[in-house]
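Right, one structure below, let's go through it.
Here the complex is missing one protein chain, while the rest keep their positions.
When the chains are written out, they are named A, B and C in that same order, and each has its own residue count from 1.
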Amino acid sequence: MTASDCQAAIPRRDLLLQMKRLRALEETIAERYPEGRMRCPVHLSTGQEGVSAAVGLVLRPTDLAVSGHRAHTHYLAKGGSMPRMLAEIYGKGTGCSRGKGGSMHLIDESVGFKGSTAIVGGTVPVGTGLGLSIKNRGTDQVACVFLGDAVVEEGVFFESVNFAVLHRLPVLYVCENNLFSVYSPLSVRQPPGRAIHEMVAGLGIRTAHGDGNDPEFVYTTCRGMVDGIRAGHGPAFVEFATYRWREHCGPHFDNHIGYREEAEYLAWKERDPLTTYERRLLTNNVVTDDEVTAMNEAVATEVHEAFAFAEASPFPAPETASDDVFSRGAAS
Amino acid sequence: MTASDCQAAIPRRDLLLQMKRLRALEETIAERYPEGRMRCPVHLSTGQEGVSAAVGLVLRPTDLAVSGHRAHTHYLAKGGSMPRMLAEIYGKGTGCSRGKGGSMHLIDESVGFKGSTAIVGGTVPVGTGLGLSIKNRGTDQVACVFLGDAVVEEGVFFESVNFAVLHRLPVLYVCENNLFSVYSPLSVRQPPGRAIHEMVAGLGIRTAHGDGNDPEFVYTTCRGMVDGIRAGHGPAFVEFATYRWREHCGPHFDNHIGYREEAEYLAWKERDPLTTYERRLLTNNVVTDDEVTAMNEAVATEVHEAFAFAEASPFPAPETASDDVFSRGAAS
Amino acid sequence: MSRHLSYAQAINEATMIAMERDPRMLCFGLGMDDPKRIFGTTDGLVEAFGRHRVFDMPTSEAGMTGIAIGASLDGTRCLMTHQRLDFFLLALDQLVNNAAKWQYMFGGQSSPVRLVIRLILGRGWGQGPTHSQSLQSWFAHVPGLKVVMPSFPGDAKGLLLSGAFDDNPVVFLEHRWLHNLQGPVPEGDHRVPLGKAAVLAEGRDVTIVSMSYMTIEALHAVQFLRESGVSADLIDLRSISPLDWDTVLTSVRKTGRLLAIDTSHAMCSVASEIVATAAIECFPQLKAAPQRLTVPDHPSPTSPALAEHFYPRAENIVAAVAGLLDRRLDPSPLVAARTSPHDVPGDWFKGPF
Partner (left out) sequence: MSRHLSYAQAINEATMIAMERDPRMLCFGLGMDDPKRIFGTTDGLVEAFGRHRVFDMPTSEAGMTGIAIGASLDGTRCLMTHQRLDFFLLALDQLVNNAAKWQYMFGGQSSPVRLVIRLILGRGWGQGPTHSQSLQSWFAHVPGLKVVMPSFPGDAKGLLLSGAFDDNPVVFLEHRWLHNLQGPVPEGDHRVPLGKAAVLAEGRDVTIVSMSYMTIEALHAVQFLRESGVSADLIDLRSISPLDWDTVLTSVRKTGRLLAIDTSHAMCSVASEIVATAAIECFPQLKAAPQRLTVPDHPSPTSPALAEHFYPRAENIVAAVAGLLDRRLDPSPLVAARTSPHDVPGDWFKGPF
């Protein structure tokens, strides 16, 4: 396959559509959160959709993925059910985790989304273990681990990558470096001059890095890595520069509270992965205005219906609170 | 200071004497352990004395140090009391930890040895924290952390080094890479091609590495790093190739049990840091035969007296078993 | 002199005083100096003491705990804060194998470990399974640790100051639902001794032993009981380890009836320990089977519909006491009087965490 073939293979319209879905969902949550009916913490990914959308399109439904606290867009991009995710955030019995988990604990095994959890770094070894199992089964599946820039400060990250390299596991680590952990900039957490991907390369893993606002770049980078993984070249780590537009947890903007500058936010917003990509596809005649309008309508309908489903769904019965402490799976 | 000044400053006779003390102590423990009176696990450093001796001479009494399970020679080289260490191994009340700790839990704060503990990697952050406190006090002391090749597989190692680099702490990490963790070779723990010092350099710390059997090399390498640390250049990591002659835990040789080759051991023994260095100093007329004989006698006497002290010391009174759960230090 | 402050302000004031008294003491934790200032508990610290003494840290709970231990061994007191106890599970090796044992395993030949670890216990607004654990029984099981769970602003201040100037590792457990609670707080270097419970009410009929936020629920229950003609000793433990057995057992011997309340699961809990010790030590005086009240044996669910019945409240305490006394008591007025939703401590709590 030549470079241009690879270019040709980029699912441009899907990238755009996917980003639109993710953006619309996050922004509608932000809009409606103050109603007080989504009674759990929410960590929104508005501004970071470029990475999720592209990685989601690189992965196959049979590939597996795990994530952390900021998982909405990973979940959706991997194919997770939007209505069931929203119902989960509303605490409903129809939620993907039947109301037990909320926004931070999402799952949809039918599409390979094996779970997101709330402890920073907690799923990095879990995703690595998925890779171990895949390798033993001998398929060409990939296990994808989504992680933030703070995760590489947790020891368990190094332990996991070391093992993945040692055993050449089919794992793709996707680091979204959005410069912050809650309100803490990188400067108080990692030394000056640190490039995360360089540090991680020291463990002996293949790495790549670049602009997370460019979904095509993310797509081709991850595609290359994933092809290598499927071909048995072992794990890979990719780092993408990105930015979270809204507050760390909750629906608001918080550039005024003192930990970052409005100007920084505006500079990133200027490079919005969604609108810039839409312009680019329009300019290059990859999509037409009408097609964009149709996409927007389809997305609006999907999001509307997901909210309608979540709101209409019943709360779980109180007596189910004690269910599922243990697996129902019959002992074999 | 020129390179030749630095050469001139190498305390050659002290290096030799120190290695002799460490060797004699470890070998006498090995010899007498089967008597069944040292009733605790012992991890001997025979063969690895080059590193301990040199680092101990680079450090000042006011510098601080911590170590792990294999700590006898670190403790002695830092200036710890040989009789009190031995009494500890014998479980006596005169032991440096008054019988509570045994061989793996040594302390002598009077010479800056702040403690060794038995959990792999457990003292790496502790030593790093000593560095934090030193930095805040503004002295030119150094905190030295002794560690093995398995320690760099524990997440807490990375967490500690990251913080030390971030805050430019005066910490020297000394890694003795003896190729094994218990009976496990590096190949089952770390990827092929891994050089520990290179991986660690990725965290942004200054590193050096080389032959642990050459005490002068260890001395000058560590001396350079420690001078840099005292001058405010931040932490450093040094890795030395070395080899444990005896079994992981206990007094015997174990090259026959199947995890390593007798030939490998013999090749390392050939390069014995002690005897090769003694030859070198004799050849170069740094010491005379008579001086070596005198050293041997002094060391034999010291070791003999230490054993005599340990054996003659009383066991701690049973009722002291419950002492020291909490610090006696008066609340201030 | 004593003014009214919030629990968060009391913690803040205690920290200020400790940092002033010991010019080498350090204060760190994730978000230590961020705009939210750990629910206001660290307001003004970095401004007063500078970035060298008050700082944010990498997301490295294990490493930073060991670093705190090391610094303290060189004479630098440390106060470390974690926004949820749940995150601190990463650091238990350092806490248990190092901090708790350091004195003992070196036979008292070491410098003291002067370290306070503040851990916040989450509840409500969908905190869910990984943001609401309450592991005081784990800490209490380990020799060498001191563990406190203050319920009121004054005790929060006094125990934090005592902890800061103790020569041993202290685990300070603070409940998220208490941060806005107002109460009298003495000025100055006010100390509350570690290991001493507070008797909040005196009665003849029953001994209620409680801790942390559950003491607030117990106060409502005791008031209701009083109005219903039942008089209770209410003991607020304040310290979990060492535990003030004198106060607890003296009361149980007097009343012959015990209800032990806990913020965690029953199995191997502090409530179990209190019931067990009372059964062992006060058997002849017991008039009825002792009881305990805990959260059920499953993690905290996220959905408000499921969390509603997870946490025992005043009415459950009343019901348990009714059982102990074999009396009928109808706690429904307690429930009816409540105004804010069950998943927030009050209107001040705006979510999301």
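In this section, a contact is a pair of C-beta atoms (placed from the backbone, for glycine too) under 8 Å apart; a residue touches a chain by one contact, two chains touch by 3 or more.
None of the values given here were measured: they were computed from a predicted structure.
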Request  = Sort through A:P41, A:G56, A:P125 or A:P191 and give me the one touching the missing partner chain.
outcome  = A:P125
Task = For the chain that's not shown, point to the residue among B:A150, B:L172, B:V218 or B:A306 touching it.
result = B:A150
Ask   = Which of C:S60, C:T130 or C:N168 touches the chain that is not shown?
value = C:T130
Task = Could I get the residues of chain B that touch the absent chain, sorted low to high?
result = 33, 39-42, 91-92, 95, 97, 99-105, 117-121, 150-151, 153-156, 181-184, 188-190, 249-250, 254, 257-259, 315-316, 318, 320-322, 325
Inquiry  = I need the residue numbers on chain A that touch the omitted chain, in ascending order.
reply    = 64, 66, 95-101, 105, 107-109, 114-115, 117, 119, 122-134, 136-137, 143, 155-156, 158-160, 162-163, 166, 323-332
Ask   = Where does chain C touch the missing chain, residue by residue?
value = 62, 86, 89-90, 92-93, 96-97, 100-101, 104-105, 128-130, 133, 135, 137-138, 140-144, 241, 243, 264-265, 267-273, 275-281, 283-284, 286, 288-292, 297-299, 301-302
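Here is the rule we use: only the chains that are shown with their structure count from here on.
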Message = From the centre of chain B, which other chain's Cα mean sits the farthest off?
response = A
Ask   = What chain is most central when centres are computed from CA atoms?
value = C
Key: Whole-Å separation of chain centres (CA-atom averages), chain A against chain B   = 46
Query = Can you list the residues of chain B that touch 2 or more other chains?
reply = 155-156, 158-159, 162, 166
Ask   = Counting only residues that touch at least 2 other chains, which ones in chain C make the list?
value = 57-58, 60, 62-63
